[in-house]
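Heads up: the structure comes next, in structure tokens.
Of the protein chains in this complex, one is absent; all others appear in place.
Take a look at subunit A:
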Amino acid sequence: MISLYLPGASWCHRLPARLKLILLAVVSMAVFPVQDFWILSALLALTLLAYSSLGKGGLQQVKALRPMGAMLAIIFLLHAVTGDWREGVVTIERLTALILLANLVTITTRMDDMMEAVMPLFAPLSWLGLSPRKPALAVTLVLRFAPVLLSVYSSLREAYQSRSGKRTSWRLMGPFMLQALAMADNVAEALTARGGAEGFGARDTSVLPVRN
């Protein structure tokens, strides 16, 4: 989930985020009743074709499946043991295609476009007096800080290993949490320093840079 956005300008990058999300939902629902091996194979092939059309490194993005490998294997085994292994194959095909399609949307949509597309879903929050910008910002922050937290953890691990010889320990969780909390404080301060989560009340377009 970390290497999300794949910079590029392919056809899939250019499609509007909302259209991509709707297409994904439609395809997902349409594919669910399908049991035909060949139809699903065709869908999978088309999906892979879409990945390769993203340009350099496009097909590599299929690596998003890797963490799902174990789960897919278990699902297949369950089918094989309890029923028909062919049904297992079909189920795996369907899941793989859907995961890949969802991932395709993720890697070709910039986060702010994605948030813009789902923002209407947060609109009911304004009835409670909450700004719909806040959940959007929260999601953005998770994406921004996931890699940073990983690097914090890896430096903690290095510090531990350099003095203990052991690779890792549950004991690192405490300091890791503290560092994450300290980081949250820093981000809050950074946000405040630029006007807070809701921005300034008045619109001031005099600052907008324009091409001269």
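The rule we apply is simple: a residue touches a chain if its C-beta (ideal position, glycine included) is under 8 Å from a C-beta of that chain, and two chains touch if they have at least 3 such contacts; residues count from 1.
Throughout what follows, contacts and distances are computed from a predicted model.
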Hidden chain of the complex, named as in its UniProt record, picked from "Biotin transport system ATP-binding protein", "Sarcosine oxidase subunit delta", "Putative transcriptional regulator" or "GLPGLI family protein": "Biotin transport system ATP-binding protein"
Among A:Leu21, A:Leu141 or A:Ala180, residue touching the chain not depicted: A:Leu141
Per the touch definition above, residue among A:Tyr5, A:Phe122 or A:Phe176 touching the missing chain: A:Tyr5
Contact partner of the left-out chain, one of A:Arg14, A:Arg66 or A:Arg203: A:Arg203
Subunit A, residues in touch with the chain not shown (by the definition above): 4-5, 7, 110-112, 116, 128-131, 137, 140-141, 143-144, 147-148, 183, 186-187, 189-196, 198-211
